[in-house]
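All protein chains but one are shown at their positions in the complex.
Moving on to subunit A:
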Amino acid sequence: MDFFERFAVPHPSFAIYASMVAIGLTVVAVLAGLTYFKKWGYLWREWLTTVDHKRIGIMYLISALLMLFRGGVDAIMMRAQLSAPDLKLLDAQHYNEIFTTHGIVMILFMAMPFIMFFMNFVIPLQIGARDVAFPRLNALSFWLFFMGAMLFNISFIIGGSPDAGWTSYFPLAGNEFSTSVGTNYYMIAIQIAGIGTLMTGINFITTILKMRAPGMTLLKMPMFTWSAFIANVIIVFAFPVLAVLLAMGTLDRQFGTNFFTMDNGGMDMLWANIFWVWGHPEVYILILPAFGLYSEIISTFARRNLYGYKSMVGSMVLISLLSFLVWAHHFFTMGQGALTNSIFSITTMAIAVPTGVKIFNWLLTLRKGKIVITTPMLYSLLFIPLFTLGGVTGVMLAMSAADYQYHNTMFLVAHFHNVIIPGVVFAMLAGLTYYWPKMFGFMLNERIGKWTAWLLSIGFILSFMPMYITGLDGQARRMFTYSESTGFGPLNMVSFIGAGIMAIGFVLIVYNIYYSTRYASRNISNDPWDARTLEWATHTPVPEYNFAITPQVNSIEAFWDMKKKGHVIFKGEYEKIHMPNNSGIPFIMSCIFFVWGFSFVFSLWIPVIVTTIGIFVCMALRSFENDHGRYISVEEIEETETRLRGA
């Protein structure tokens, strides 16, 4: 029995037991459903083994939406607990666990896969390629991310959830103060997902550099591709730091090293330092693709080209470098001297400049445009003022002397939600609405979509603006309750109401998907938004080879110029097309990784060794495999093309 005791939850509650039952039942229901409807073969052939960037993208999307709801439930629980003074809905320990998982889930398992979804689905289409550079690596990236996310998510029902904050600062995260396996989950699960992300970075840099359509020079790439390119460069430089950091954390917790301990020559502040060396670039990894999406959407619905293309590109290149030079602004109060703080204050304020350049570019794009307010455009128009507010409070925080007042208060919490929600989340929802027809062949309902955008914005304002005030009044972040005499009560109630309104907004998204699936017209063109870039030049649904004939490009807005100026971008005859074969190895290898991670968390070394061997076997199999892909014949292309054109 001793063996099984380690899997028990150290600090259980009714809600956790209820979740256990719910998760168990869901798994059984899914397995039973798959068996009953005989869908195993379909699932395996079409999804689990796929290497098609579009399908992998859709799997990222599904995961991101799932995680959005997991993180959202966490958020509502926290806001409910804080809605009035001295509430006892959650105790301190549960509150700690919830804010920790909320942060990680939202950033690494919601926002990141959402971005991966856009990169996967859009980039090959946007640059006129047939797939990414390394399709099978791409599948491995997805499955590693997925298994990492799942491993992290089971922590709260098996062995205990991490509870040292999403930043997991030592010494709190060390063995002395974090005794459960929760923080092991943090180290291992994020490590697995992080490896996947790093591979995605390499994959997409190669794709963008090597697989662009003929004629598409770097300075003719669409803005989303540019932003994703820069984000991937940042990924490749930042994620190794995270990998090393997590490995050091694991060594400290499970192998008795002293990198971050308080004695034996360890240095606890080193964790905070390295964490933010990765952490700050990470926030730019999130925001840059979001900026790219806004650029596409704004220029499409302002019906004109993007203002200041080159300054947009330049500011992003600058951001990619500057984002590595500001990390210490996250711990101005840690005790280093005024000189250091001043240096990092200045670099931080400097990064606001290229960000500001982009805001002006969008405004100037709008100025001479003929604006059409669709749902994606509505999100973008709401984004500009709301995000600017977050940028301004960021500059306030950047002043190190003043930051002593703001640091670790609700003011900080308000700042980063203010940049992440209107900046990243709105971009994701705008992009989702924008690309939905290309993925599924029908549009999402515009009326419900606009309601959602407004509800989310109003909910956001009600939820986060009060935090600026309570923060300045001294309400600390990560405190599970406060007393009545502080006077924080009423504003926190407003926040709770705002969070409720946002929750309604998110539910409306699901309703919109349901509603539109049932009622929306399937009779739409390949280019329902009258857009400007190549992804709209192919059929809906997109055939697996993307373009029957590789496009040839000679302007930034190739598709627009084809429509308006009569440029010919599809020249020549059909030729047979070389495509990669599906493979089960990425999925199987990632499943082994899951078992490896789980065993590692609980220090079960024998399964760790066995699965490590399994992982290497998978890699060896791949190395010795002789797989040259397959060809799609000209007849097959002709047939697909006529069918898609006819419909």
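To be clear about the criterion, a residue touches a chain if its C-beta (ideal position, glycine included) is under 8 Å from a C-beta of that chain, and two chains touch if they have at least 3 such contacts; residues count from 1.
The definition used in the following text is that contacts and distances are computed from a predicted model.
Within the choices "Electron transfer flavoprotein subunit beta", "Carrier domain-containing protein", "Transketolase" or "Quinol oxidase subunit 4", the name that UniProt assigns to the complex's undisplayed chain is "Quinol oxidase subunit 4". Of the listed residues A:Asn175, A:Ser311, A:Thr340 or A:Thr640, the one in contact with the hidden chain in the full complex is A:Thr340.
Checked against the full complex, the candidates A:Met110, A:Ala302 or A:Ala328 give a single residue touching the omitted chain, namely A:Ala328. Across A:Trp44, A:Phe69, A:Tyr169 or A:Phe237, the single residue that touches the chain missing here is A:Phe237. The hidden chain makes contact, of the residues A:Asn273, A:Gln405 or A:Thr481, with A:Asn273.
The missing chain lies against subunit A, touching residues 209, 237, 241, 267, 269-270, 273-274, 277, 321, 324-325, 327-328, 334-337, 339-340, 343.
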